[in-house]
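The other protein chains are all here in position, but one chain of the complex has been omitted.
Right after this comes chain A.
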């Protein structure tokens, strides 16, 4: 993706005109209200105080579009709002959005009125334009300026299908975030999770998906069958998940293009805890035979499975290192749930957590430098450590937080938090500083979040 972003930057508009990059046609989605995510931010570190002005994107001609946002002028306002929300809600910056700012003219997009913005105490300025393109598509240009230096820092443009207009905003937010923080982008990504409703002893659980900001929310199952633990495939084409469809827990693969699903493997045993390899070619699963659970690996397209663990304890889950050579997993072979690592062929299994209490649900960061997990000692808390099991740090402290999942850039973690008593669960996220914690606004309760990679 870095390469693609760079090429997008290289190709960028001499004049706000041509399309650089086409995004794939969107899947059918049901729109939820504009807001997406919400939550308070409290942080005081330096670059997070950076004042960024994000006025409405300009247009050369206010014409109708097929987007849900309306005409090109209305779309220009909505794009700036989405970018503002991305940067603000994640506690990354202190942006000021288009509703509180004057609207630049089309001609100003590449020639900012620096003095005006300096007078408004903006250190950074994000400007852009939107134009109707052929075939109902829209072209969006995105520019980042340093107001004090009076200098352009980055620019990019995309031509998108009408249903994908928010992706252009997320890509613009990603460009700004990457350029200013030095980190990899992550906004243009999606999340699969389990939507929950109903009383504690009869919770209805549905497979659902949404954009990283909560928009484009869609239910994939009706809730008649209990489903759990989804995992997006690295190419976003399918989702592995557990279903009690036939009365017993089994793993299914949901194909998002055809909206069909199939059993991963036929077995008379319980099969659960599905995971993808980073290249999407392998699936890890856990299977209980006569009460003993072990971890297996099989080709995603079907074929012979390889058993990776054979301890008499519960070996379960698993998360590949980004290079695919190692797997971190959970085992109680030593008497309690602890985190172990092994090579991808099952060799060299060793325990890495020695923190007291129990350690569960390990997930390897996409950057490779950290492993997130659930630490259980009284409360259930989200923590991170190095792949060697050192420098353990808590990121959350609540009654029951579990099942971390990483943002594509390895800087933010989502998990689910269960409320004592009611058992109601919600999806939360926290960054690696542990300071920017907030609840995601989902239509109903949520659990088992699984963050996909940056969209292709």
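As a working rule, a residue touches a chain if its C-beta (ideal position, glycine included) is under 8 Å from a C-beta of that chain, and two chains touch if they have at least 3 such contacts; residues count from 1.
The rule is simple: contacts and distances are computed from a predicted model.
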| item | value |
| --- | --- |
| Chain not displayed: protein name in its UniProt record ("Peptidoglycan-associated lipoprotein", "Lactate utilization protein", "Serine/threonine protein kinase" or "ABC transporter ATP-binding protein") | "Peptidoglycan-associated lipoprotein" |
| Identified contact with the non-displayed chain, of A:151, A:246, A:325 or A:386 | A:246 |
| Contact with the hidden chain (one of A:51, A:423 or A:443) | A:423 |
| Touch with the omitted chain, as defined above, among A:263, A:300 or A:392 | A:263 |
| Chain not shown: contacting residue from A:116, A:197, A:226 or A:398 | A:226 |
| Residue ranges of chain A at the interface with the undisplayed chain | 199-203, 205, 220-229, 243-249, 252, 254, 259-263, 266, 268, 270, 272-273, 286, 288, 290-293, 314, 316-317, 330, 332, 336-337, 360-361, 374, 376, 380, 400, 402-403, 418, 420-421, 423, 447-448 |
